[in-house]
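Here the complex is missing a single protein chain, while all its other protein chains stay put.
By letter and in written order, the chains are A, B and C; residue numbering begins at 1 in each of them.
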């Protein structure tokens, strides 16, 4: 039984994380943090939780929280965590940051895309990018796990085998991604009002979305070459789910069997990567509330493009579920303990 | 470990039932029936399920199925089950019927509202109305459980304490109910097309809905008097959930404390009845994918009306979840084994 | 050609009003007011409008606006208009207030329900309740029209003939109303976020909603007796539309023909009241973007209740469309000029 804390428990990812932790038999929640709702209980805000004294929200400095917990999850807006995580904190506890402040490996990349000063280099250098299916081993030996973004998780997992096994022209990658509205978080914003989102479809953050450098960093490492991608997110009028439609030019004479084999080989030890095979479609509803990713590919022989498709639940595999995977691995639990592989709803 | 079968596994209630049974540690699924999809696997139709050889769909006569199973769930359209359930079937196995054919206690009531011949009297007389929170004891001693309808479950549970403790004028009951679209099942029907339902709100079945006599039968038994109610269902553009807004004239000088106490007393042993108290609101999203009912009441001193509100998930407490409760009780498992009390999603 | 101004042009009702006015051949928009967006153009905010220099948003005192305009529409939050409308303003121009500040005829009623001081009695006494189908004649002879609320319009029009012709027990009226989300306006509020509203259904304002006294005031005038009603609003996950399901006990021996005749007689001169007759259903989608109300009734002989149903578009008949009707009548245009009777979409 380990002691856990969640800072930023009232956002959508934070609340989902608490729900998963409550169902996890190896953890005890000892701290829930919220600046705005200090003194309330999480079940006052999310009435799906039943009244529970342990869901009291507090607002303590991270250094104090770190003394109470074996692991502290940070589910905070960008640019907040980097000023909170100190060496002293890391000496006390494992930090799993669901935000973006420790994901980019160089200060320069962060500063270019986030237009703000990056975290201290000494801290940043300790961060491990927590894309669990790929960095399982590294996750064990750090005190600072930078949990990947939602678009990022979906895009990288969908494209990695193609990049790793050199099957595509790495200069041709286009990721046309679509997200449900929880992806935007629970902040008060005209663009998140029901009547603004409902019955509408649009792209946003075109050429400038901050998940771009994260995807490029990781694919470049796999390719051992600098990769620049085109990434375009869109907003779908639904609560949850991400679909990434990924396009790339196949290298000459790459066969369908090679592609199929690349996926199977690359993910042979990854139980929650549900590779469906060639010619299948993936749908966000089938991964809802699971920690699964569904992946398929199509090969257009007319254009010699591959269209690879990935679908995840942005709040689970794209945030809280993957954070739990990282915790599980770090503490030696089964990687998927407390997570579900098939959707709790047929709808 | 008991052996279970589900006949009609590909409808929304059937598939939800299978999902719950797969997570239930005391059962083994030995038969899944579907006329239309015989030979396919349930996971081909509902891709939230992962491939699983045990999900093969068959189409055998009920008598054969009854020989294989300790309990067989029927999730069929109205007017089908009554012709399938024979004494021989009941001698072999427990039948839990999620349909309407055995819910009304008299042949006459069935024939009036369903415009069809009722089930044989001998069979009908063996049926126990499976509103678990009220008929826990009776459920144990029958081979035929008539699982209540979704609107019915929500309405009866919301009104029962008021009727039982004689707090309202029983001639004044109005139930204005609202349901998500899964309530209509998965049949091909213009009225269930996305573009017909989306961005629309309407009432239907006004004065004629078949859950009316079911509610009247049960409330009458509690009151020991014949009760006639006004029941009006509406269709909400959402997948799941039922909200019942129930109105009644309070008897003279009934105090808020009396009402509050009625709810607390009546449901004191019912863990999954989440009585929120006076002046609270209930919302369908907070009970989604749980076997919970959320109940509250308001007393309007200007009109002396009580407005009692209940919310359930129509597929769980209103169908498959309650069917599992009945199975659990019959076989001596914990009543709530395999069911959840708080929503798996904060959304 | 008359000169019009709209104060509060950027809310949902205000913007809808501007759209209707742009299509009205007898008006010229000379002023659009917005405190928050002063200096922008309305088409920057609502990109369905094409760029148009006339849509520049200003923020001038009402007294100045009143000098420019033959009519000024106020589309403001509660409790704002009452402090802006002075005798001097009314001497200059016709005011059509889409808000609630002048709808209740007594200061006391306002103060009870709105918990704030009412408008000055002298101003209030000049206000005419602008339920056009009923007060056509009075509207012509005032400088201050209090445009009715959305729930109110739908409820009163659905019930008026029953009350007027003494067909129901006036102490038994229950209005269970449902509204799309535009009814809540365009303010930043957690309860209006997409993910909070979507896939959910709930009641709100139970026993306390401020449209209650407005409905009671108007029905009481028709009945020549004090009427107290039960009014319960609900939020539907859709953009637009109101459905009112109205229940009342019929008086003894009232025939269906009498009811039918009451509707036909009462509304014989009202082109946009689309009375569908007995046994029909009404749906919000069919009145979307029209100035129509669809009305039907059902008589339950088991309970002797009448269930009367009304459906309107809350932004049109329930706000901006009816405001245009009032303007048309005041200035001697055809009552329906610039308004549509059938929905522009089949969906």
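Convention: a residue touches a chain if its C-beta (ideal position, glycine included) is under 8 Å from a C-beta of that chain, and two chains touch if they have at least 3 such contacts.
It should be emphasised that the depicted structure is a prediction, and the values quoted were computed from it without experimental measurement.
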Missing chain: touched chains present in the view: A, B, C
Contact residue for the chain not shown (choose from B:13, B:43, B:147 or B:239): B:239
Listed residues C:25, C:48 or C:301, member touching the removed chain: C:48
Absent chain, residues of subunit A that touch it: 174, 176, 178, 180, 195, 198-204, 206-207, 228-230, 232, 234, 236-241, 243, 245, 247, 281-285, 288, 298-300, 302-303, 305, 307, 309, 311, 347
Contact set of subunit C toward the excluded chain (per top definition): 12, 15-16, 19, 22, 46-50, 182, 199, 239-240, 274, 283, 285-290, 294, 315, 341-347
Hidden partner chain, residues of subunit B it touches: 12, 181-182, 186, 188-190, 192-199, 237-239
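Keep in mind that, in the parts below, only the chains that are shown with their structure count from here on.
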Centre distance in Å when subunit A and subunit C are each reduced to the mean of their C-alpha atoms: 46
Separation of mean Cα positions, subunit C and subunit B [Å, integer]: 39
Between subunit B and subunit A, distance of the C-alpha-averaged centres to the nearest whole Å: 38
Where subunit B touches two or more other chains at once, by residue number: 199, 239-240, 283, 285, 288, 347
